[in-house]
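Data first, discussion second: the structure below is written as C-alpha cells.
As you look at this complex, bear in mind that one protein chain is not there, while each of the others sits in place.
Per-chain numbering from 1; labels A and B assigned in written order.
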Amino acid sequence: MSAHVATVSVGRAETLTSARGPRPPWQHRLLPTAVLVLGAIYCLIPVTWVVVAATKTPAELFSTFTFAPGTRGGLFSNVNDLSTYRSGEYWQWAVNSAIYAGLGSLLSVAVSAAAGFALAKYRFPGRNAIFTLLLGAVLLPQVALAIPQYFMLSKLGLANTYWSVLLPSILSPYGIYLCRIYAAAAVPDELVEAARIDGASEFRIFRSVALPTMVPGLVTALLLQFVAIWNNFLLPYIMLADDRKFPLTVGLYTMLNQGADTPALYTLVITGAMLAVIPLIALFFFLQRYWTVDLVSGTVKT
Amino acid sequence: MALTTSSTQTMTVNGWAGRPRRSRRSTASAPYLFLVPAALLFIAMFVVPVGYSLVLSMRASTVSGGGIGVRTERFVWLDNYRAVLSDPEFFHGLLRMVIYTLIVVPIMLGLALLFALLLDAPAAAAKRFSRISIFLPYAVPGVIASLLWGFLYLPDVSPFNDLLGWLGLPEVDVLGRRLAFGAVSNIAIWGGTGFNMVVLFTSLRAVPDELYDAARIDGCSEVQLAWRIKIPLLTPALVMTAIFSMITTLQVFSEPQTLRPLAKTISSSWMPMMKVYRDGFINGNPYVASAGAVILALGTLVLSLGSLRLLQRRAFAEDR
Partner (left out) sequence: MRPTVVAKSAAVVAAVALLAACSGGGSSSGSATAAATGPVTLTFWSWVPGIDKVVATWNQAHPDIKVDVTKPAQGDELITKILTANKAGNPPDLMQAEYQALPTLLTNGAVADVTDYVSSQESAFSESSWNLVTFGDKRYGVPQDIGPMMLYYREDLFKQYGLKIPTTWDEFAADARTLRQKDPKRYLTTFSSGDPGWFSGLAAQAGGQWWSYDGSTWKVGIDDEATKKVADYWGGLVGEGAIDNKPMYTPEWNKKMNDGTLLAWPSAVWGPGVLAGIAADTKGKWAMTALPQWSSGEQKTGFWGGSSTAISAKSKHAAQAAQFAVWLNTDPGALQGLVVNGGIYPAAPAGQSVPALQSAPAIMPNQPDFYTRAKEISGTAVGFTWGPNVNVAYNTYKDAFAKAIQSKSSFSGALSTIQSATVDDMKSAGFKLSG
C-alpha cells in the first residue's frame, strides 16, 4: 500500500457526487458503471470474505464453502473466544491502538502544522534545505531504522513503553508537506501582515490566524497519520515486549504465528481482523468530506 | 485583533514610522522556533538512527577463542558491503524488486486514474458505493491483507479454485512459481489503488466546470474530454503519486514476508528488504543487515531524485 503526500485544494467547495455535465441515456451509462462496480466488488472480496469467515466456528472454517456463512452461531462464539483469550487481551490491544493512533496523530499534526506554517509563510535561509531534508526521511526504509531506534530508546530507558511507539510516529514528512502546501494556499498573507502590524506575536498569529484557516488540511493530515499509525506493524513489533501494550496489528500477528506445538488461532485472528477494520471504515464513512486530498495547489483557482 | 484595511499597501518593516517597531529578530527567529519540535524529532528519530545504522554497517561481531568463545565487536569497514554486493541472491532480489515495481506502479496508477475519471464523468452511476468500496482496502493493514489474500490464494481453501472446478477448469496454484509475482502484486495493487484514486479524484474535482463547457460545445465527447483535457491537467498529481508509490513499492516487505510460510516459492531473500530483515532479525546479524539497508536507501534515493528531476517542471507549477 502506498501513502502519499497531499494537499487540499482551495477551489470551490464541490460536493463529491454532483454531476459533471449532462447525463447521457442509460445505454451509455452501463459500461462506465459496470467498470466502477467491478472495481468495487474486487476491492470488497477479501472484506466480504473476512466477515463471512468470522461467522464460522473453527470446524466450519475448513469444511464449508468459502462464502457460505456459518450456521452454528459462529460469530457469537468467536467474539466470545476472542474476548476471553488471555483474559480479554484483544480489547486491551484495541485500546492501545486507539491511544497510539489517537494521541500520535494529534501530536503529529501539532508538530506538522507548526513546521508547515513556518515553511510556507516565512522566507529564511535554509528553508528549502530543511524541507528537502525532512522529506528525505521517507526514503530510508523502516526496517532499517527500527533497530537503531530501538537501541537508542533502550538507552533512554524508554523501550517497551507507550512512548517508544509514539515518539517515532510523531514526525511525519507527509504531514509536514501537506501542512506546508495547505498553509501556503489557505492562510491569507494579508491577514498575517495585518496581525503583525497590530503587534501580535508570531505564535499568536499562528494560533489565531493560521490554524483556523488550515483546519480542513489539518483534519486530513490527522486522518492520514491516524490510519498510518493504526496500521503500523513493524515499529510496535520491535519496540514492545509486553504484549499488554501491543496494538491490534502486532497482537493479531502473534495470535497467528504460534509455532509448531500450538496451532494458529485462525478463527480468532479472522474475527479479530474483522473487528479491527471496523473503526477505520466507520472513520471513512463519517468523515467523508475530509477525505479530499489534492496534490496540487494553485494550478487551478477560482 | 483589529484588521486594517490597508491590504493594498505593501508594508515593509522599513516603512513604519512612529510605531514601536517589533524587532526584526523576533520575526526572523520565529520560523526556526516553529520548526524546533520537528527538527528535534528529526534528529532524534532519524539522523541519530541513520548514523547508528551507518556505524553498524561497518562493524561485525566475531567469536574468538575456541568453543563458545568470547564475542567482540570490531570495525570491518567495507567488508559487509562487499558481502552484500557479492551475494547473488541480493541481485536476484533486486531484479525481482525492479520487475515488481514495474508491474505494480503502472497498474495501480492506471486503475486509480481510470476510476478517478469514471467518478468524475457524468455517465457513471453507483459512484458513492464504488468510491467507498475501492477506498476500503486502505483501512486494512498490510499484514492482515496478506493473510486474507493468503486464504483466498491457497488452492485447497480458495473459492476461486472452487469456481474453476465447477467450470471444469484445472486448478491454479497462484502461489506457484509462475504466478507468485502476480499474487504479491495483486495485494499491493488492491491495497493502494483506492488511496491514489482519491488523490487523483480530488484533483479532478478542483477543476471548474466552465473549462469543460467550452469543449463540450465544440462537440467533444466525454472520452475525448478525459483524454485531451483531464489527464493533462492531472499530470502533476500523477507524477507525485507515481514517485511516492515507487518509493513505497521499492521497499516491499510485509506482503511477501507474510505469504512466505504459505508458499514454497518465496524464499527468505525474495525481495531485498526481506533479506535485510532476515540478516538482522533471523540470522542475528544487524551489521550486514544495516549494510544492505544503506545500499537500498541509496538506490531508492538515486531513483527518486532522478525521477523527480526528470519530471520536476511538470510536478510543481510554481513554488512559492
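Following the convention adopted for this analysis, a residue touches a chain if its C-beta (ideal position, glycine included) is under 8 Å from a C-beta of that chain, and two chains touch if they have at least 3 such contacts.
Here the structure is a predicted model, which is why all the values come from computation and not from measurement.
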Inset, instruction - Would you indicate which residue among B:Pro155, B:Pro208 or B:Gly299 is in contact with the undisplayed chain? - result: B:Pro155
Inset, instruction - Can you list, in ascending order, the subunit A residues touching the missing chain? - result: 58-59, 62-63, 86-87, 147, 150-151, 154-163, 167, 201-203, 238, 240-245, 254, 257-266
Legend entry - Footprint left on subunit B by the chain that the document does not show: 26, 29-30, 33-34, 36-37, 40, 61-64, 66-69, 71, 150-151, 154-157, 177, 261-262, 264-265, 267-269, 278, 281-284
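The criterion applied here is as follows: only the chains that are shown with their structure count from here on.
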Inset, instruction - Within their complex, state which residues of subunit A touch subunit B. - result: 1-6, 8-9, 11-12, 14, 16-17, 19-24, 28-29, 32-33, 35-37, 39-47, 49-50, 53, 62, 65-67, 110-112, 114-115, 117-122, 124, 127, 130, 133-134, 136-145, 147-149, 151-152, 167-168, 170-171, 176, 184, 190-191, 193-203, 206, 208, 227, 230-234, 249, 252-253, 256, 269, 273, 276-277, 280-281, 283-285, 288, 291-296, 298-300, 302
Inset, instruction - State the interface residues of subunit B toward subunit A in the complex, per the touch definition above. - result: 1-4, 7, 11, 20, 22, 26-28, 30-35, 37-39, 41-42, 44-46, 48-50, 52-53, 56, 108, 111, 114-115, 118-145, 147-149, 151-152, 157-159, 162, 188, 190-196, 198-199, 202-203, 205-209, 212-213, 216, 222, 233, 236-237, 240-241, 244-245, 247-249, 251, 253-254, 273, 276-277, 280, 286, 289-290, 293-294, 296-297, 300-301, 304, 317-318, 320
